[in-house]
Structures are given as structure tokens and as C-alpha cells.
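One protein chain is absent from this view; the other protein chains keep their places.
First chain written, first letter: the chains are A, B and C, and each begins at residue 1.
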Amino acid sequence: MREAIEFQDVHFAYPNRPESLRGIDVAVREGSKVALVGPNGAGKTTLLLMCNGMLRPTRGAVRVGGVPVHYDARSLREVRRKVGLVFQNSDAQLFAPTVWQDVAFGPLNLGMEKDEIKEAVDRALHQVGMNGYERRPPHHLSGGEKKRVAIAGVLAMEPEVLVFDEPTSALDPATAEEVMDLLDELNHEGRTVLLSTHDVELAYRWADEVVLMESGTVLRHGSPETIFSDTALLHQARLKPPAVMDLYRELSDRGLFNGEKPPRSALAFTDLVESLAGGRRYQDRCGTISIWDAA
Amino acid sequence: MREAIEFQDVHFAYPNRPESLRGIDVAVREGSKVALVGPNGAGKTTLLLMCNGMLRPTRGAVRVGGVPVHYDARSLREVRRKVGLVFQNSDAQLFAPTVWQDVAFGPLNLGMEKDEIKEAVDRALHQVGMNGYERRPPHHLSGGEKKRVAIAGVLAMEPEVLVFDEPTSALDPATAEEVMDLLDELNHEGRTVLLSTHDVELAYRWADEVVLMESGTVLRHGSPETIFSDTALLHQARLKPPAVMDLYRELSDRGLFNGEKPPRSALAFTDLVESLAGGRRYQDRCGTISIWDAA
Amino acid sequence: MHIMEGFLPPAWCLFWFLVSAPFVVYGMYQLRILMREKREALPLLAVAGAFIFVLSSLKLPSVSGSCSHPTGTGLGAVLFGPFITSILGLIVLLYQAVFLAHGGLTTLGANLFSMGIAGPLLAYAVYRGGQKVGLNTYLTVFLAAALADLFTYVVTAAQLALAFPAEAGGFVTSFLAFAGVYAVTQVPLAIIEGAVIALTFKYIIDV
């Protein structure tokens, strides 16, 4: 499978600051769902800003769709069309007076025709479920609605890769869940989705692959199960394991599980505990039967 | 015990909007740790802004330390000295050029003497562990540090009650934990702490009492165990139960637990599951023993 | 001090539009050139405009009623030059009229001249002059802000007096009357605003 985005030994330092990225090597497969996980200040946002050339590595290279990113205006346009970036703060991203105008901003600047623009905007708003909000000013929307419009603004440019910086920050749990469902849908339609988060629960449930970052380096890149079962590694990144993983590990340590794959959801966990208890119950019944036999 | 804050049939509507608080009756005991839990838009922030007279109820009354809040300048001064309010967004709260000036802002406005101010600022910075940052400009601090300075700014006025709006929003897990530990300390020193959150995990672990809010009303006020074990109620507030509670309930539903108190932490939960598995093992052993006996 | 909608006779409305027009037209021309050369200037101009609006809709300490805040635009004049600032002034005045009901549409030309052109020009001149003679920066800013505020109010009084000259004594009497009536609020306001802007300036420099 092709790599949608590749970072090759990427270094970066803001002027007069210590390096905030210190040699990142990560590849994001096309069509995958990848979560960058790490504490604040680990360099997640900086890395994301390189996905579409908003920042230029001080050393190393970024490849998008196999092609190295160039930093002339023309190439940048191309990259930014391919890779859509949704910022953490929706307020910073929504700057037009109405929802329609905001979503139309990208298509217009890409030089689309009037009809094309109308179509792209309608489609994007439909995808995020915000039809009917066209004439509302963004400052009258709720946090979840703003996030959807921000996503639509990027979708209208029909990117192949979607990049989200902390997509659920400041949203309440139900709204966060809706946004994550939307991200899943967008991924099902064939887009690569890369996001950053410090919410391990979210990353564990949602991601195909997890990239664990800390102080500008990648600590580990792998499946959520591998990464979140490594407590020492998580500790190094100042994170705690997801709740089900934590319980699973505790119970494993006490010798109650062995070898089972760690569960990914509350339901899977329950099944596991039930099978554990059920197994015992079964033995128990055997014992009882043998007593009766013996008697 | 005395009530630190009491809301009596509090209604509130912003101009030209539907009511955002529709009859709130809540009492916060002195020295307790209370969490207002609910989705965004439930009216949590609005209610918190009434604790020190920033907003005036359109109907009903607020009592602080048993005394009804009056809205003349003099009474407001008194109330605001007693009840310290820390906002969600630290950036908007830190407005002075340096940390020291920011923390000194309250004492200076209260007309304290120079020496008193210095003492109050030093003490407050010490309490939040930010000594040595006095001359730094706040907007160069990390999220967690900003939150600490914001808390120090309120502490310097020596309030009896501390009110926090979403204290951990946008903080990463380790930083959030540190802030919550700080809140615990402040409570141990005798201050009443009231906070709002949509993070059920946090509220479940931390609070003595939980007030569940939704669309401007209180759905229930009670112990974290009672509230977070009521799935229907949580669903009504568009929230999900905390992970351990969720697992506990799932397992209870399948008849594996009965009557045990729901666990509050991963450790307590593990003990519970172990006792469940261990209990079976014990019975099992009994059976085995009887077989031997019979043999 | 905004002249309300409907207050000026039609001929004077037209007159002040015509007086302000050259500044606006030249400002537009400069804006177009600036945007062609530096696209990133647009967002910064926009925040400056919004800042002027928000600053003027916050009430100054202890003074009630609307205030003029030509010094917000004075700040703009120092940053972007007086002509582009007149465009910012025009937009801000338009929003003050339709968002806050301060000022009006037919009086936009007159208000623009006093608050968006005359005030900032003086602020700009005082600031430059103060720098040249090596005056203390904060004192310069205080003077620029306070004098621009006073000048704006004097220009407004003159505009009113021109439109409604006194029967006896004509323009001068009328001017003194209008200036006198508003002096009660405008003179302290100018001093406070000068102090506020100087302190704000100090704050920005410190940060």
C-alpha cells in the first residue's frame, strides 16, 4: 500500500527556541486511521502543520503521496488541496461572515467555477450534516457545530488526506463522539485520517495505528494494543493507559487472565471477565457433580 | 454544617434568549468538594457566574455563607472576596504583563499595603507551586502553568470558597491530574471547592457530591456512586458512565456481581473482580475437598 | 462624540461626504497596493479594525455615554498610515451605526471626517513631532491621544455650528455654545482617554 504521508528524519525549531521536533520518522499508510498521541508540548501540532507545508522542516523531508513537498507557492497549493488541515480551535478557522461563505472559501480560491463551488459547498455541508445552516454566522453556532463547519470547509476542497489537531478538545462527550463518528465515516469513504490527541481512551477505541510522541521524538509507532499495554512507555509520555486496558493489565498481573488479547471496549472486556467467571462456574458445576457421584 | 453557597429557585435568561437556568435549588456544604456535571450548554457556567454575583438571577436568590447576595457595589466586593472564581480560559484571565503583577492585581485592588501584597502574592504562588515565575509574562507559560497562575490570582484574595469552571479543559492527562491534586490540597486546607466539568471520570474520582445538570435544570444531586450508576439519568444528560462504573454495571447485569458497592477506582474494581474469581475458586476448592472427602 | 442620524441638514451631509471622499479614495488606492504586495496585511488590518471597534464599545471608567475614541484610529495611523486608517475608520463607524446605534448613515461623512480623519491625523502629527523633539514616549502618546480626542470634539462642534449658526454672532457663537455644552463630558474624557492609551501603550511595550 502507498504511503499517504511520510516524515523522514524531520527536525524543526521555532526561531530562538530549542528544537521542538528532533528527528521524526513516521509513515502514514493510505486509507488508515492514525492517532498521534502524547502530552501537550510533545510536538504533535508542529508535526501536523508540516503535513501540508504550513511549516517547513529545518532538516529532513516530508513526502505527500510519495512526492517530496516543495515550498514554492504553486507546489504548496497542490499539497494543501491534497491534505486538508482542521485546526484545534474552530474559532480561528472560521473567519467568514456566514457558514456558506466560509465553506466556499477554499473552492473559490482554488479557482472553481460558480456552479462547481455551489455543488462542492452543498456536498461538504451534507457530509457533515450541516445543511440548512448556510446563512448563519459561525459565532452563533455551538462548539460541535463549529467543528463540523470547519471540517466542511476543508472537505469542500476534496482532500485525500484529512489531518485534525485535537478534534474533540473542549467538546462534551456526546458531541466528541459524534465528531469521531464523522471522522470514521470520512475514513470509510477512502480518506486517510491523521489526528493528534492526548485522550488515550479516544485513540485506543478509534485508531488503526498509534504514534506515541514525547519531547519532539516518536517513542513508538504500532497498534493501539501494543502501545497502550506498555505501561512503562506510557509513563514516559506522561500518559495513563485507557481504563479497560488498565483493568485488564491489573487482572493479568494477578494471574486472572493469560494470553488473551487485551479488550478494546467495555463490552469486549465484560465478555472476557464473564468467560473467566463462567469458566470457573463450569468447573464448579463439575466439582459439584463429582460430589453427587461420589455420594 | 453550614452551607457555603445556596441557590434557591434560581432562574436566569440572557436578554432575548430562552431561559438558561430554570429553577435551580442546590446547596453546597462548607468544606465539601462538589462537581457540577453536565453537557455543554446545560447552564453550568451560568450558575457558577452567580456564585459571586457576576450574574444576577432573574428570579430566585443566591446565598453565600447563609447571607443572601445583594447587588450593590459594597456587597459585591464582600462576596467576591469570599468566593474566588477561576474561569475556563486561562488566557482571558491572565491580563497583566507579568505573573507577579497578575497575582497582585486582586490584593492591590483591595487596597492592601505594599508588604501585605507582597506576602499575599508570595503565599499564593507558593501554594500553587509557581515560585520563581514572578517575572515571566503569562502568555509564554504552558497551559498547566497558566492555570496555576490563574488560581494563585484568586487565592491571593484568600477566599473561603473556590469555584472553577472546567478546570482541566484543554490540559493533558498528567497536567489535569496535577491541577486536580492542587484542588484537593486547597480543599484539605478547609476551603469549599465547587467545579463544573463534563468529564465524568474526573467527577467520579474527585467529588464528594455530584450535581447533574441538563438544559438549565438539576437532574439529581447526590453521591457520585448513586448518580453515575443511574445509566438512564446519565443518558438523559447526554453523558456516559465512567469506565469502571460501566464495566461494573455490565457485569452486574450479567449477574456476576450482586449488591457490592460500585468501585471508585481501577484498583477497587480489580479487587472486586479478583474476589469474584477468587470466591469461585474458593467454592471450587470446597467442591474438590468434598470429593476428596467422599473418596 | 457621534453625530446622530438625521441631525444634520441634507446639504451638510453631502458636504462632509465630499470632504472625506478624497481621503477614502486615496486610502482605497493604498489598500489595493498594500494587498497586492503583502497579502498577509489584510488579517492584521482586520484585527486592528476590530480592536478599534471593541475598544470604543467598552465604556471608559466612570464616564457614561458613548465616547469617540479617535485614538484607536490614531494607533492605526501610526501603524498603517493615515489614509488606510480612514478606511478602517469608515468601516468601524458603519458598524457602530448598525450594531450599536451610535452615529448614523447620512452623518457618516461628517463623523468620518472628525473621528477617522482629523483626529488620527493630529494624533499622527503629535506622535511624530514628539518623537522628533525627543519627548518621553509615554508623554507623547498621552498628548497625541488626548489632543486627538479634544480635536475630534472641537471638529464635531464646528460641524454642528456650521450647520446651525447662531442668529446673533453666527458660527462663532454657535461653536462656543456647542463646544461648551459638550465640554463637560468631553474634556475629562479626553484626559482619561489620553491616560488610558498611554498606559495601554506602556503595557504593549512591556509585553
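Just so we're on the same page, a contact is a pair of C-beta atoms (placed from the backbone, for glycine too) under 8 Å apart; a residue touches a chain by one contact, two chains touch by 3 or more.
Throughout what follows, contacts and distances are computed from a predicted model.
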Q. The hidden chain: which UniProt name fits, "pyruvate synthase", "Hydrogenase formation protein HypD", "Cobalt ECF transporter T component CbiQ" or "Alpha-aminoadipate carrier protein LysW"?
A. "Cobalt ECF transporter T component CbiQ"
Q. Thinking of the complex as a whole, which visible chains are touched by the chain that is not shown?
A. A, B, C
Q.
One chain is left out of this view; which of B:4, B:121, B:154 or B:251 touches it in the full complex?
A. B:154
Q | Of B:9, B:25 or B:91, the one touching the omitted chain in the full complex | A | B:91
Q.
One chain is left out of this view; which of A:13, A:27 or A:110 touches it in the full complex?
A. A:110
Q: For the chain that's not shown, point to the residue among C:23, C:53, C:83 or C:113 touching it.
A: C:53
Q) In the complete assembly, which of C:18, C:139 or C:181 touches the absent chain? A) C:181
Q) Residue-wise, where is subunit C in contact with the chain that is not depicted? A) 2-10, 13, 28, 31-32, 35, 39-40, 42-51, 53-55, 57-58, 60-62, 65-66, 87-88, 91-92, 94-95, 97-102, 104-106, 160, 164-168, 173-174, 177-178, 181-182, 192, 195-204, 207
Q | Interface with the undisplayed chain - residues on subunit B | A | 15-16, 49, 52, 54, 73, 77, 80-81, 84-85, 87, 89, 91-93, 95-97, 105-106, 108-110, 139, 153-154, 157
Q. Considering the entire assembly, which residues of subunit A contact the chain that has been omitted?
A. 52, 54, 77, 80-81, 85, 87, 89, 91-98, 100-102, 104-106, 108-111, 117, 134-140, 153-154, 157
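In this text, only the chains that are shown with their structure count from here on.
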Q) Among the chain pairs here, which one is joined by the most contacts? A) A-B
Q: Using mean Cα positions as chain centres, tell me which chain lies farthest from subunit B.
A: C
Q | Between subunit B and subunit C, centroid-to-centroid distance (C-alpha), Å | A | 47
Q: Let me have the rounded angstrom distance from the C-alpha centre of subunit A over to the C-alpha centre of subunit B, please.
A: 29
Q | Parts of subunit B lying in touch with subunit A, wherever the complex brings them together | A | 39-41, 142-144, 169-175, 198, 200-201, 238-240, 242-244, 246-247, 250-251, 254, 256, 266-267, 269-270, 273-274, 276-277, 280-281, 283-284, 286-288, 290-291, 294-295
